[in-house]
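For subunit A:
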Amino acid sequence: MARMTSIERRVWAGAVALALVAAAPAVEAQQVVKIAAGVPLTGQLAKQGQEVANAVKLAAEEWNKKGGVLGKKIEVLEADDQGNPQVSVAAAEKVAADAAVLGAVWGITSVTCIPVSDVLDRVNLVLISPGCTNPKVTDRGLKNTNRVCARDDAQGPAGAIFAVQDLKAKKIAVFDDGTTGPKGVADEVEKKAKELGAQPIRYVIRSGDKDFRAILATVPKDVSVIYASLWAPDAALVAKQLPDVGLNVRMIGPDGQFEPVDYVQASGGAAEGNYVSFLVPDLKKIAAATAFTKAFEAKYGPVSSYGPLAYEAANIILESIKKVGKADRAAVRDAVRATKSYKGILGVPISFDDKGDVAGGVIYFYRVKGSGFEQVKQITVK
Partner candidate 1 sequence: MAQPGFPRWAAVLGLVALVAPLAAPNDYWIGVMARICLYATLALGLNIVVGFAGLLDLGYVAFFGIGSYLYTFLASAHFGLHLPFLVTLPIVILLTAGSGILIGAPTLRLAGDYLAIVTLGFGEITYLLLINLDRPVNITGGPSGIVGIDPPAVAGFALSTNTHYYYLFLAALGLTLLASARLRHSRIGWAWQAIREDELAARAMGINTTVAKLQAFAIGASFAGIGGSFLASWQRSVFPENFLFTESINILAMVIVGGMGNLLGVVAGAALLVSLPEVFRDLQRYRLLAFGLMLMVLMVFRPQGLLSFERKESSDD
Partner candidate 2 sequence: MLKLTDVDTHYGPLPVLKSVSLEVRVGEIVCLLGGNASGKSTTMKTILGVVRPTAGRVEFEGDRIDGLATEVIARRGISLVPEARRIFARMTVWENLSMGAFTRQKAPAGEVAQDFERVWTLFPRLKERQHQLGGTLSGGEQQMLAIGRALMARPRLLLMDEPSMGLAPVLVDQVFDIIRAINGQGTTILVVEQNAPVALSIATRGYVLQNGRIVIHDTARILLATDYVRRAYLGED
């Protein structure tokens, strides 16, 4: 019996401790407005995730310099989703439970965006994704879910059109890495290319592998172009390893490769002349964007594709809060969706359609030149 009581005591002590832990983040008076940045801060995608979080922080700082919003200071709540669905749900619930949070910039992978949007929808909390491209993200018709990036089924077909019509490709090798975004784009490229009468051949590499030579060697020598639906570092490796297998073809890639450092520089010149599609026109030509780039680089280092998108998303949310004029999540959610022709740093006026996608569907193509990109073409996909 003596032992039972000791176990009992331990059980009680544990329960009390748990209650204390749970009670710790007690409701505080909302003296701030919080914006959540939900991204992988750790794990394989940490680099992209941290860039998003940094861009949101930069936006918040700039607003704070101008006096914040609703007369309150803006804080950024970083929520680590590790790029993992389970973890993202927990992170989203913590965000949802924090009454000071009025909006979220969430997600660079759809496997987190989708479950997270379900969680945030229950509390009417708006989210704008800077990187979740899967059609399912917005096709489910949630009122709170928006994105400032291209959908797979816009970017993919545009890539196929560019390859077939502009580069006169007959045989296209289509690569992806077996993860959501890249695979989704690759599927769309394949579909559209077939429609256009070209012959796509699919290849899968495994993200995390670094030696793709064996796969590249199986690519027929008569392919005219490679559509590499890959993240920038992997694309740089492919570009570098192509000469090792005697292939000399151009690559096309989606927005994940709009990375001067991780793609262009990392390829050590091998990417020269390759193409990358992106949602927005040349940032270098937009004054607002140059200011952002300068500020970002001064603070956090080189900027790539996600930074500007996340910065834009944060600004749209803050602008909507300002417009609503009160800390009302549902109102903010509706105001974001109602955004019309928002002019930020992306050079195109942003309007959300009724699903939360950026209206318009224009995809811009760039060619790698030197250490950066030059715009070569724009394609509109319906």
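Note that contacts are C-beta pairs under 8 Å (C-beta built on N, C-alpha and C of every residue); 3 or more make two chains touch, one makes a residue touch a chain; residues count from 1.
Selection rule, in plain terms: all candidates are chains of the complex that A comes from, given by their letters.
In this text the structure is predicted, and so the values were computed from the model without any measurement.
Participant: Only one of these touches subunit A in the complex, so go through 1 or 2 and give me its number.
Facilitator: My answer, from the options 1 or 2, is 1.
Participant: Sort out for me which residues of subunit A touch candidate 1 in the complex.
Facilitator: Against candidate 1, subunit A makes touches at 4, 7-8, 11-12, 14-15, 18-19, 21-23, 25-27, 41-43, 46, 50, 78-80, 82-87, 89-91, 93-94, 96-97, 109-111, 114-115, 118, 122, 134, 136, 140, 178-180, 183-184, 204.
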